[in-house]
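Here the complex is missing a single protein chain, while all its other protein chains stay put.
Order of writing sets the chain letters: A and B. Residues in each chain are counted from 1.
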Amino acid sequence: MSGIIAYGVSIPKYRVDANEIWDVWKNVSKEILQKMGMKERTVTGPDEDPITLGAESARRCLKQAGISEKDVDGLIFASETNPYATKAAATVLQDILGLKKTCFVTDVQNSHRSGFDAIRIAKSLIDSGTCRKVLVIAADCLNQYISPGHVYEYAAAAGSCSLLLGTEGVIAEIDDMRFASEDKPNWYRLTGERFLQLGAGFVGYISNWGLMDSLKVSWADFAKANGVAPEDYEFIALPQGTVVQSFMSSGAIKCDPYSAIPYVISESTGDMGSATVLVSLCNILDLIDDGDKKILAVGYGWGDGSAVMGLTTTPAIGSVENRPVVIPLLENKEMLPYAKVLKYEKKIDRNTKGLSSYY
Amino acid sequence: MNFDNLYGPIPKVETHNTVRAFKEKDGRYRLIGSQCADCGQIWFPRRFICPKCHNQNLQPYACAQEGEIVVSWVDNMGFPTIGYEDIDDRLIAMIRLDDGIHIIAEIAECKRVLPKGTRVQLVIRQQKRDDTGNLVYGYKFKISE
Partner (left out) sequence: MKRRSTVILKVYLPTTETEMATMEKKTKKVVVLSFAITDRGYPYDTPWRKITVDAFTKCLGQTRLRVEDIECGSVAYNERTISEAALGTQVADCLGLPMKCSMTPVSHACCGGGMALYNVWHYIASGRYDVGLVMTMQCSDLFDSMEAMNPIGNHSDYDYMLGFSHVEYSYLRDYLYREKYGYDVTPSAKWSQICHKFARLTPGATEYGKDMPSYADLSAVSDEGERARSATARGSTATATILVSEEKARELGIVDPITCYVSYAFRPPYIGNHFFYAGDPSYVPFDIAEQPAIMEAAKEVYRDAKITPEDIDVALVHDLSGFEGIMSLEGLGICPIGQGGNFVLAGNTDLGGKCPTNTHGGGIAYGHTSVGSDFQINMFEGILQLQGKAYGRQVEGAKVAVAQAYGTHHSLDIVSVLKKGDL
């Protein structure tokens, strides 16, 4: 059965403290900020973007798998902040990783849910026999696309997760995936626009209650098709753009929040877009040494809908070396002042017609 | 506010053109140099004739992706290199890769001089934009995990 063969994560080294941003803007009450559960978030360096983050997580993933890059015959790059609007960023990654030219390579852009969509496509490719090993790279730099002073600035961050999918040497089998989608006027950026906007507002109906509505549909479909209940899952990775979102999601699918809260990473990384839930899933995979453990991963993309994925670990997971993967990355950090964050995220309007930005 | 800010300005001096940058992408992405099929000598950047034995039988060779610092220096003189201005206190190093190739590269996310022998590994980062504004990706190094 197809599933995850290996995983890799990359998170930028730089962080900004939520209080540092709050001191500048004071655009939300401290109480709400604390309820959101955001302590700090990642900041991309001046030379980082989804492609560089994706390249790093993919390298780590291939290293963990211990396979030659020539054995990979599919690559799907999932991102909602792809630097290229037309050209495939996945081809850049293909060359960076040295994959063969006949590899199936494509981009997937579908809000925060891009990663789940890419896994769905990859699983179909494998199950149909089209590809043997598919690399899914989910990477986002939301932080670069949120305007200064926007409330989501406390959460919008960057990170990447790569999963190698296939049928040989699987450490976690993907049992099923179910989706629910709907056109919601929320979290979008039209062509030519510099910044993302939460069309329906930060705490509005669509942003948060929409999450719950959509999750109920996809979860009901998943539960019915597989004959499972929330209690069957010991480990759950929930949507966690802000920490409070995981509590809301657990309410929607009526699971025990304590199956999910220990694996939530967004309080220290922020919302890494399509990579967030997958990094949380890797955090879970880091902690499991035995087969037959049931994992539930739930994704939600503002503006498009939700996804539910059920996984079962295999005994092979015990022999994965160099774990944990996620925790050391969370600990390797350097805090930045807010002014430098604005510079690194290129949010200051500068002279772009001179000989360079300074001369 | 425009996208030139997001991707960085397009430098007006000493800027690669898109096609020239494309031709050397394997070298920048994966440190693809050359190995002489006759004398076995390895080279980076790639070559088309071997300066050691003067044969033209050179094959692509993937250099080691890890190495150690030979000497390093933090560029904090206040004249940031054009196209790299946003990186404050850039650490520049001469690196000896594990296969003996020497390479000059920036050490990402490090702002202090590293002692000789510090282990480093390849990472890919954005470089200076090319003259049509396309993003150029290429090698940097960082301290080994």
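Structure notes:
By our rule, a contact is a pair of C-beta atoms (placed from the backbone, for glycine too) under 8 Å apart; a residue touches a chain by one contact, two chains touch by 3 or more.
Note that the structure is predicted; figures quoted are calculated from it, not measured.
Not every partner is drawn; the one left out touches subunit B at residues 13-14, 16, 20-21, 23-24, 27-28, 41, 43-45, 49-52, 54-55, 70-73, 75-85, 90, 92-94, 96, 100-106, 116, 127-128, 138-139.
Criterion: only the chains that are shown with their structure count from here on.
Work out the mean CA point of subunit A and of subunit B, and you get 29 Å between them. Every residue of subunit A that touches subunit B in the complex is listed here, in rising order: 13-14, 45-49, 51-52, 55-56, 83, 92, 95-96, 98, 144, 194, 328, 334, 343-344, 346-359. Of all the residues in subunit B, the ones that touch subunit A in their complex are 1-13, 25-26, 29-30, 62, 80, 82-83, 85-87, 108-109, 123-127, 135, 137, 140, 145.
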